[in-house]
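Here the complex is missing a single protein chain, while all its other protein chains stay put.
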Amino acid sequence: MKAGAILAAVAVAILLSIPIIAAGNNFVITLGFIFSVYIILALAWNIVGGYTGMLNLGHAAFFGVGAYTLALSTGAGIHPYIGVMAGGLAAVGLGLLMSPLLRLRGDYFAIGTLSLAEAIKVAVLNIHAYGIRVTSYEGLGRVENYYFVSAVLVAVGATTYLLQRSRLKLALVSIRENEVLANASGINPLKYRVIALLLSGVFTGIAGGIYGYNLLYIPAEHVFSIEWTIIPLFMVLIGGRGTLTGPLIGSFIYLGIYYVLQFTLTEISLLAFGLVVVLIIKFMPQGVIETLFIRTLRIKRVSII
Amino acid sequence: MLDTAAIEVENVSITFDGVRALDRCTLRVEKGESLGIIGPNGSGKTTLLNVINGYYRPEDGRVMIFGRRIDGLPPHRISRMGVGRVFQVTNVFKNMTVLENIMAQGVWMKERKNLRSRALEIMDLVGLPRNLKDELAGNVSGGQQKLVDIARALLPQPEILMLDEPVAGIHPIIKEKIIEVVDRLRRDGKTLMVVSHDIPSILRMVDRLAFMNAGSILMVGDPDEVRRSSKVVEAYLGV
Partner (left out) sequence: MIFPLEVLFGQLLVGAILLGGLYSLVTIGLALIFGVMRILNIAHGEFIIFGAYTAYWITSLMGVDPLLAIVLAIPVSAFLGYIVNRLLIRGVTKSFDAPIVSSFGLLLIMQASMLIAWTGDPRSIVTPFTAESIHVGPVLLPIIRLIAFAVSITILTLLYIFLSKTYLGRAIRAISQDSESAATLGIPVQKIQTFTFVLSTVLAGISGGLVALLLSFQPTFGPEFLLKSFVVLALAGVGNIPGVIAGGLILGIGESYGSFFLGSGLRNVVAYAMLIILLLARPRGLFGGRAVREV
């Protein structure tokens, strides 16, 4: 517990001091921004994919809807950060729309969410084939956006931490483990899954909004791209599902491997990356936390948050 | 109403695929009584428990708990009225810890505090060593999983507990523990229904014994009397 608190404090301190250390180096700040967005997405995906075990392959839709709402609301003259929050709200709306799919069995849920996200993407592309430009707001630039995204990251981290110790987690995990038995214990599976999906959606929508504002240009093809589903999913599965530390560790491993490959094997980086992912799933199907921390290093399960 | 029984089953019938699983079954369990049910395979013992828990809706007849009619209510409503159930097949959430398994039963409960300490007390009550609390339920022995199962049913402090074959296929040491736990519940005044094939064990857990065959209760009474009855012997020997 103590060690965890210190670690968390150090992490937040580093997170917040990056713009100062970088001293106006745009590359570092942008990299920090993108990394934070990915980690938010991983933690948000984990709320559904990790705790409830429902493989949401339509996560990108939350992100895209967030970015799009931002674009439309700044177009209407609304303050960009309010537009970003509106993006989170829009994602909650999408989550409600998606929630009937939560009644489906796991693999059908995967098919349904993937198709829903693709349908939304195609529909949006049909309206705005070339994307929307966003006007920058005086005084809200790269550094401010970085702090905004850090705040969202801390919020989703804190939410996961609280979730980890809540009854909600008991409900979600028990449904994941044995739906019939959970139901017999007085738990309504659909209700709790919907709660998880909406929580996951709101953070992803906000992340999409701030990402869009930072980019100042929102091409539908990009913000609705399936990579916003796949990358968080890989991060969570590499680290370990249904914990706070799993997705965090997974994110660092993922981003580390990805960028190293990108700089060394530029031409074939995607190919090499696919191989790495496949190998990780083959040899550590339950993620780093389970395989390395619990089985090899024999760290007690309860001490992992 | 002084003479309200804990459980009243009146003329309940239910048919599955043309087979009459319960045939005008009638049974009365008094408050604070522990009733055992024996009978050959397929005689309808588990079906009777399932009807009382609300998993099946009877085609005919009625079921009452403490004088309140409950047939037709969904299982979780009946469960929240204080009717617990331990299934024949041991059911645990394998990837949750032992303590979490027990606490999961309390997710819906009104009182927010003390869930954890109550779950720990229940562990003591059923004789699960506290050092198992952070083990994954899937990693403890089969008998211990059964104890987890029983502990979970006990968490909301049900007035009525139904146990379906609680000691079948259980390691002798754990079996002893389970019998002790059930016996203690009996002495604490809980109403119990125990289904079992294991006659010596069931005799240590119940006050009265009912004999069931072909979907009906044929005999209820003093355990020794029931098990020596010629009807019972015949049914078991298939004469």
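We call the chains A and B, going by the order they appear; numbering starts again at 1 in every chain.
The rule is short, and it goes like this: contacts are C-beta pairs under 8 Å (C-beta built on N, C-alpha and C of every residue); 3 or more make two chains touch, one makes a residue touch a chain.
Note that the coordinates shown come from a computational prediction; the quantities given were computed from them, not determined experimentally.
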item: Displayed chains contacting the withheld chain; value: A
item: Candidate in contact with the missing chain, chosen from A:Leu15, A:Leu43, A:Ala91 or A:Ala110; value: A:Ala110
item: Contact partner of the left-out chain, one of A:Ala123, A:Ala158, A:Leu216 or A:Val260; value: A:Ala123
item: Chain not shown, touching residues in subunit A; value: 53, 55, 100-101, 103-108, 110-112, 114-116, 118-119, 122-123, 125-126, 180, 226, 230, 233-234, 237, 267-268, 270-271, 273-275, 277-278, 281-282, 285
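Following the convention adopted for this analysis, only the chains that are shown with their structure count from here on.
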item: Subunit A-subunit B separation of Cα centroids, rounded to whole Å; value: 44
item: For the subunit A and subunit B complex, residues of the former touching the latter; value: 167, 170-171, 173-174, 176-178, 181-188, 300-302
item: In the complex with subunit A, residue positions of subunit B that touch it; value: 75-76, 79-80, 85, 91, 93-97, 100-101, 103-108, 115, 134, 136, 152, 156
